[in-house]
Structures are given as C-alpha cells and as structure tokens.
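Heads up, one of the protein chains got dropped from this complex, but the rest are sitting where they should.
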Amino acid sequence: MYIIETKNLTKKFGDFTANNKINLQVKEGEIHAIVGENGAGKSTLMNMLYGLLQPTEGEIYIKGKHVSINNPRDAINLGIGMVHQHFKLVPTFTIFENILLGDELTKGIRINKKKEIKVVKELIEKYGFNINPKDKIQNVPIGTEQRVEILKMLYRNVDILILDEPTAVLTPQEVDELLISLNELREAGKTIIIITHKLGEVKRCSDSVTVIRKGEIVDRVETKDVTEKDLAKLMVGRDVLLQVEKPEAKIGDELFSVNNLSVTNKQKVRLLDNVNFAVKRGEILGVAGVEGNGQSQLIKVLTGLMKCTNGKVTYKDKNITNYPSEKIRKLGIGIIPEDRYKHGLCRNMKISENLMAGYHDTDKFGSTYHYNYKKIRDNRDELINDFDIRVGSADGDVGQLSGGNAQKVIIARELSMNPDLVIASQPTRGVDIGSIEFIHKQLISLRNDNKAVLVVSSELSEIMNLSDRIIVMYKGSIIGEVNAKETTKEELGYLMAGITDKREVENNG
Amino acid sequence: MAKINYKQISKKVFYLILPVIFAFLVGAILIVVSGHNPIEAYGAMFRGALVGKSALYNTLFSSTPIIVTGLAIAVAFKANLFNMGVEGQMYLGAFAAAYVGFTLKGLPPVLHVILCILAAVVVGGLFALIPGVLKGRFNVNEMVVTIMLNYVAILLTDYLTNFVFYSGEGYAATYPIEQSAYLPRFMKTSQLNWAFIIALIMACIVYYIFKYTRLGFEIKAIGHNVSFAEATGMNTRNKAIVIMVVSGMLAGIAGAGEVLGVHHRFIAGFSPGYGWDGMTIALLGKNNPIGILIAALFFGILKNGGSTMELMVGVPRSLISIIQGLIIFFLAVDYLNTEFGFMSRLKLMFRRKVRG
Partner (left out) sequence: MLEAILHTSLRMATPIVLAALGGLFTHKANVLNIALEGMMLIGAFAGVLASFATGNIFIAIIAAIFASMLFALLFNVFGITLKGNFIITGLAVNIFAAGLTSFVLQVAFGRRGVFSDPKIVGTTPVHIDFLDKIPFIGPIINDHSPMVYVSILIAIAVYFVLNHTKYGIYVRAVGENEEAAKAIGIKVNRIKYSTVYISAILCALAGVNLSLGNLTMFVENMTNGRGFIALAAIFCGRGTTLGTYVFSFLFGFADSIQLRLQNLNIPGTFVQMIPFIFIVVVLSIVGAIRMIGNLDRGIKDE
C-alpha cells in the first residue's frame, strides 16, 4: 500500500497551472526522489502535502485514508514533516526555542525553559547530532541550521519526512553524512521524500524517482533502472548537453586584483579574512565554496553594495577599493548579482526600464534630462532578440518573466555594454536548463574574446564546467587554488570542508 | 505607438472611483444618522461648487493649494519616502514669502513676487533637508521626524506672528505684504488668483521630471525596490535627501501661494490641513500629476461645496474629513494587485468561511 497517494492533484494560480493532475505514489519505508527542472512544480506539490497550499482540484490519501490538509498543523498531525530549502527558523531565537516553536512546554502561562532545554538535549543525543540547544540560530553555521530543521520534525514524531533541495548548502562530505542519516532514518521505518535537481544524489540514495516536467508527472521509475542521463532527458524532454565546449584558454594580462581584502562587522566577526586573488584577461576564475563562507560578502564588496574594512581592489592598475556600484559600472565592469530580484531587477517595472537601469545615467538613452523613448524601446527590442528572451508582451513588466528569462534580462543589460570584466554570482540559480546552457555559452564567449570573468557559484558542476582556475572559500578566506582541468570533485570537496591536507585525512580515516 | 487598451483603462478608472463611491455611501449613512437627507446634502454640495461662474472659479481656487501639496507629497511617496511634514514645510515657506513680502520695499512687482517665491522654496527645502539628511545619513524614520517638525514649524510661525512681527491688528497675523508682492486675482467675484497658474505649472514640471529625467526614473525605482535601486547605482542615501528637499520646496510654494495670492500676510494657523489633503490627493491620484490635478479638482468641489452644504442643509463640514478618511481607507487596498483580483478574493473568503 502506498503511504502517500494523490489522485489528479491540481494547483492553479489564476491562469497559471503549477501542478496538473498529479498522481503521486510513494511506498512506505522508501526514499523517494522527486526531480524536475527549476520551476517544474516540485515545491508546489510538496507544499500541498504540507498544508501550505490548498489544491485546486484532486485528492490526497495518506495511509489509504482520504485527507484534507489545510495547514501545517494538519500535516504534522498526519505524520508529515517538511524541511524547506529556505530554512524557516527565527534568527534571534535559540535552537531549543526554534525546535519547540508552536509546541512550547509550559507551567501554567509561563514557559518552562529549563524543561524545554532538557527535552531538546535528549532529542539531540538520540539522533547523534552535535549541537548546543542554547545557541542562537543567527550565530550557527548553515549545516547546523539544517539539522535543527530536521530535529524540528523528528520531535513531532513524523513518519514521513519531506526534504526540499537539502544538499544545496552542504559540502560533498556533509552531503555524504546527510545521506547516511537519511538511510538510518529509513531503517528506523520513516518514509523519506527528497526534492532535488541533483541527479547524482538521486542515484546514490533513492529507491524510486518521480520525474515532473512543466507541472505534470512524466514518469515514475525505480532508481536502479535508470542512469543520470536518462533522468536528465526525462526532466527536460530532449537530450541535454551537460557540459559546454571550451577551447584552450588564452590567458592575457592581469586585469583585476584583490589584495588582503577583509570585512569585520559590528559584532567583530571577520566575514572576509585577507582575501587575495587576481583575474587575468581571457580566463574565467571560479570561486567555489559552500554558501555562507564569505562569498556573498565578497561579491557585495566587489560590486559596491558593502564596504570593506581593510584591503585593496585594483582594476586596470587603478585603485577602486570601496567604489560604489555606479562607479564600478562606469569602469566597464558588468555585474550579475546573486539575488536577481533584490539587486538585479525590479519586478514592477517594464522590461525596457530594467534594461536601462544601472546605465540610465549614460547618454545611451538620450540625455539624463530628456530620455529618448524611441532609443529605450529600440534597445529593448534589440536585446530581446540577441539574447533570446522569451516574453509574453515586450511592453510588459519583468515580473511576468520566468526565472531564466529574467536572468537573461540582467545578462543582456550588462553584456550589451561591452564590459572587460564580468562579476557573476550564482548566475544560473533557479534557471531552466535551456537558459543555463545559453548563459554558460555567453560567459565562455566573453572569455574567448579576451575579457575576464569572475564567477561565484555553490553549484560545483557549474564551477568545474566554466572555470579555468578555481579558488575555494572557507570561513571567509581563500583556502586553496586549483587548476580546473586537473582537479576533481573530491579535491574540491575537501577544500570546501576546510581540509587542506588530504594526506591528513587519509592517514586518520 | 502603443495600442490604447480601453478595457484595461476603464477597469483602472473604475477601481479608482470605487473608493470614492464607497466613502460617499458611508457618508450618506452618517448624514442620515445626523438627521438630514443625503441627497439634499450632496446636491447642495455639488451645486454650491459647480453651478455658476463664480462657484466654478471658487472651486478652482479651493483646489489650488492642494494641487501643490499633493505634488509635494507625490514626489516623496512615489519613492516610498513618507514626508508627513508637508504641512510644516508649507508653513515655513509661507512665512518666508510673507517676510520677503513685507520687508523688501520699492521693488517692481514681478521681481518681488519671484523673490518671495524663491524665499519660500529655499526655506521649505531647507526645512525638509533635516529629515532628509537624518534619513539619508542615519537611517532615521522620516515619518516620525517630519510629524514632530510639523508641530515645531506651526509653533514657531505662531510665535513669530504673535510676538515678533505682530501687525497689531487684533488677530494673529503679521504685517501685510507690499502691493508689489501680490499675486493678482483674475476677477472681482472670486478669490481665484495667479497661484492657480503656478500650481498648474508645477504639475507640468513634476510630470516632466517623472517621465523624462533621471531623477524621475530613480524615484520610481527607489519606490518599487530600494535594494535594486542601490545596486544599480542610484545612491539611495543621497537621493533620499534630494527627494525630501524637492518635496519641501514644493510645499514651500504651496505656502507662498496662500500668502501672496490669498491673505497677503502671514496668518497663524492659516492652513485647515492642506498638507493632509495633499496626502489624500496624492494617494487618489496614484502619485501621478494628472491624477493629482483631477483629484484636487474633486476635492476643490468637496471643500467649496462643503461650506454650502453646511450653510444650506446644516450638515457639519467635518463630514468632509470623514469622507476623506474613508476614501483613504478604501484606497489602501490595491484592488488590482491582490492575488487574483478583489472580487475573487471576496468569493474565496466567503467560500472558506462556508467550508469551515
């Protein structure tokens, strides 16, 4: 019998159908993977199982019984727990307060904090995690946050655990640990659903897979019967080129260098610690590392969103330390920010306007005292064409575009100004495979054109695909540098985990 | 040339008028409660405001100061800067205009008027510089600061009027301004004067700024997404200051209009809340100069007609304030942008209640 079964489950948002007649089947005690491209509708489906969204049509059966899940409470009562991709924790609360959120232990009106700490300590020991319940979430590393999220669900004795993109923020070694934990939970009788787009992990840990494409189930297979390539083809509907072609690098002069860059915040924490690297013309320098090790701060400083407390940034022999973003763009540096809807685009403004922003004070669009709307529109039409941006209406807002096309708007805008250096952060996060291919091609063609590219990404395969050289960030500083052609995933994994001497590990292991 | 989508435009207009209709309905209920006939009351109001040449001119006259305060607020609100201090900036601007008006003597009229207005612009702008800098440099919430400064401005001008520049004529006013500083009236039968023309010119200027200049583009971006604005190089700290100052300058002009065109001196407490009216108008007009003109005209009708309504039917003028508050309430809901539309939202709320 299936522990979870859905019949014709459908979810519509106005005219848009996110999930269409889904018939999901999950067996009890298995690890079931749900794969699909970004935007395929995986999270929507899970949110319906967890009560965060209500289905438009269709039915859900848990343990054979028809149920109605109206909110997360209902889901938890049915034994369903969910660990979200973006953690739902309260930063200023402690770990124990977060775990017991919604189910506090009280003595009358007053919360019994001593008892809460005791109960949580026991829970932590039972599952063998190593964390201090009194730590505040805002002070704790991301891997620990994920453990807290899992504990939140285990405390409530869920039988079914849903994990949404759980490995996005983990080093390869931490991924191994997580997969081991998941196996142990399965031995203990739990059913696990993991949503992911990382096909390698699917092969490693799941028993069966459901593939979703454009809101519909394409197939349900046993993991042992398929390869990664098969899954990729099912996900996208065509053969997928998993790697872009790259000619030999023709490295030129040094264009951009960062020396002893440090950022110490108000709480005296060193967010960036003496970062040193240089980028030359004709190469792509990749910055690898698990999210949360200083990459965001590095990018913010280099793109003018944050000030550094120490150090120097040089571009074309000019000192540009702590330059604000308008000056940086004027120097011919293109910026593709990490959070596209926060720093790169304005959803409520038109595509033509978004294509101007950042360069709206140049004379490209008329004078700054009298904008020329014809030039603005022509620019938009040209860029939509050149960069294959799929739009419903050219006059529409950016908010109507899909993630991938919105990202292409940013890329079109920055690249059309012919920059000599492009700083890109997480350039293909949340982007569909077709757009990923396109964006990678663009970046590589820049590099072939004797320009320089600095790419930050927590997606290891992307870094390895694109880069000529790779530096790895760990706890705010650069822990190692490797040649992309010679390195391996394992080597990078060790560096990402802070281990510089592999022999040390091999001797102790 | 973009196609004009009539269906979309009429939908937008409908949703703009909806708050007004709701407000008038509730107002009607209040009128009934107070023992009067709403149709009679509203009829008297509209007749008093529109029927007859002098009524019409007086309506335009009533709308003059609120066009400018509306513009002042729109410039700030569009950038999500909540300049609640337009009232105070207007008071100080008005006083500055009056001061130049009664201090400088023997000047040719046009020059004198220009100098008075300049004084108002400078003082209004400088006063708004305070909350602007506090926001831009120290991230201090501009709302509370501007409201506090309103009280300061009103009290200060009160003091200056009654103790320093007191005219001695028995009511709280300063010396009258020179004839050369007058903004002339158009006719003897109405107080409508050149301040109205200045207001229209300001509307054109603000329209131009919004549509064709870099500042306008940046105001729009800052209002929609301030992180995006900062990341695309708009230096939001400096812009906060600039925008507040521009807002204050416009408020100053509103004050100058009242002094130079209507009272010809500074009268303590001369504003029955033009700053707050400006807020309603900016909201009704969706921060768009054309919308503001229309909304201001509408309010001119309300104000002008309001006194007629009180005179003829006996419904107190404060009903207009109530209607104003109600309009803002209903305006606060962005009917077009709520998930799947206002009507279907109501249906969903109803369905959920039924399902239980």
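Order as written gives the chain letters A and B; numbering starts at 1 within each chain.
Throughout what follows, contacts are C-beta pairs under 8 Å (C-beta built on N, C-alpha and C of every residue); 3 or more make two chains touch, one makes a residue touch a chain.
Bear in mind that the values here come from a model prediction, so they are computed numbers and not experimental data.
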item	value
Omitted chain's touching partners, listed by label	A, B
Listed residues A:Asn139, A:Asn157, A:Asn183 or A:Asn265, member touching the removed chain	A:Asn265
Residue touching the undisplayed chain, where the options are B:Gly70, B:Gly93 or B:Gly136	B:Gly136
Option touching the unshown chain, where B:Phe165, B:Trp276 or B:Phe299 are the choices	B:Trp276
Residue among B:Ala55, B:Val68 or B:Leu326 touching the omitted chain	B:Leu326
Sites on chain A contacted by the missing partner chain, in the whole complex	50-52, 71-74, 76, 82, 84, 86-93, 97-98, 101-102, 104, 106, 109-111, 152, 263, 265-266, 304-309, 324
Those residues of chain B which, in the complete complex, touch the missing chain	30, 34-35, 80, 82, 130, 134-141, 143-145, 147-149, 151-152, 155-156, 158-159, 162-163, 226-227, 229-230, 236-237, 240, 276, 279-280, 283, 316, 318-322, 324-326, 328-334, 338, 345, 349
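Everything that follows uses one rule, which is that only the chains that are shown with their structure count from here on.
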item	value
Inter-centroid spacing, chain B versus chain A (mean Cα positions, whole Å)	46
Complex interface listing, chain A residues touching chain B	13-14, 303-305, 324-329, 335, 337, 342-349, 353, 356-358, 360-361, 368-371, 395
Residues of chain B that touch chain A when the two form their complex	2, 211-214, 217-218, 220-221, 224-225, 227-235, 339-340
